[in-house]
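A single protein chain has been removed from this complex, and every other one stays in its place.
Coming up: subunit A.
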Amino acid sequence: MATIKTFFSKSGLFKQRICVIKSCIQQNGMSSYPSFYINPIYKKEEQEQLKKEGELSKLTHVPTRAALNDQTCSFTQDPDLNLFTNYCMSDGKKVLARSQVEQTLESIKRLQLEKYHKCKTDEDRAKIELNPKVVFHKAVENCKPILQLTPIKRGGVKYQVPVPITAKRAQFMSMKWLISAGKEKEKPVRFHLQLARELIDASNNSGRVVKKKQDLHKQCEANRAYAHYRWS
């Protein structure tokens, strides 16, 4: 929808009648909700916050979308983890994807606890992170790239040009790499176990995915001479 709008505004077609056309074409993409519906506030703390500020009474009678099925008020709910589950999912098999991610968290705990019990001193023990969600967040953070290579055609030749990326894109790439690293394994090894190992490695700033990120950065560094093709 956005592309059609920009196309019309750029080309200058239907300049006067753009409002009429706007009203004809559907406003809100494929959504079944009209655009004035607001997103639900499903976290208890946010609701408390609104209550304190007195904003809640204003929102009471505003039409609200229904919460998605992974948006719960539980303390265990984690938007990043939900996103990760969705990236893991194929063919819409969400139940399977969720169970895989849950098993991954379990495997992380088992692996870390095994290390924990092997440690002799308390100092070593304190170093081991036992919270699987912290491990996950650290891993994703450590795997985020800051640049990527885009092919740009100049003078009939395609150059791999380093370009900075947005935070969202960086997060997506990091998660995608982690999942693909989890899939690269011997057949008898389970996906959740391999993914757990990769996540633990990445949270310690080592392992295959972090290596991949560093390789990409090196490639960007090598191609810095092409950087000006971005704008010229």
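Following the convention adopted for this analysis, a contact is a pair of C-beta atoms (placed from the backbone, for glycine too) under 8 Å apart; a residue touches a chain by one contact, two chains touch by 3 or more; residues count from 1.
The criterion applied here is as follows: contacts and distances are computed from a predicted model.
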{"item": "Undisplayed chain, where the name is taken from the UniProt record, one of \"Exosome complex component RRP46\", \"Small ribosomal subunit protein mS29\", \"Ras-related protein Rab-21\" or \"Williams Beuren syndrome chromosome region 22\"", "value": "\"Small ribosomal subunit protein mS29\""}
{"item": "Identified contact with the non-displayed chain, of A:N39, A:S74, A:S180 or A:N205", "value": "A:S74"}
{"item": "Listed residues A:R110, A:R169 or A:K211, member touching the removed chain", "value": "A:R110"}
{"item": "Omitted-chain contact residue, chosen from A:N39, A:N131, A:S180 or A:Q214", "value": "A:N131"}
{"item": "Where the missing chain touches subunit A, by residue", "value": "74-76, 101-103, 105-106, 109-110, 113-114, 116-117, 130-133"}
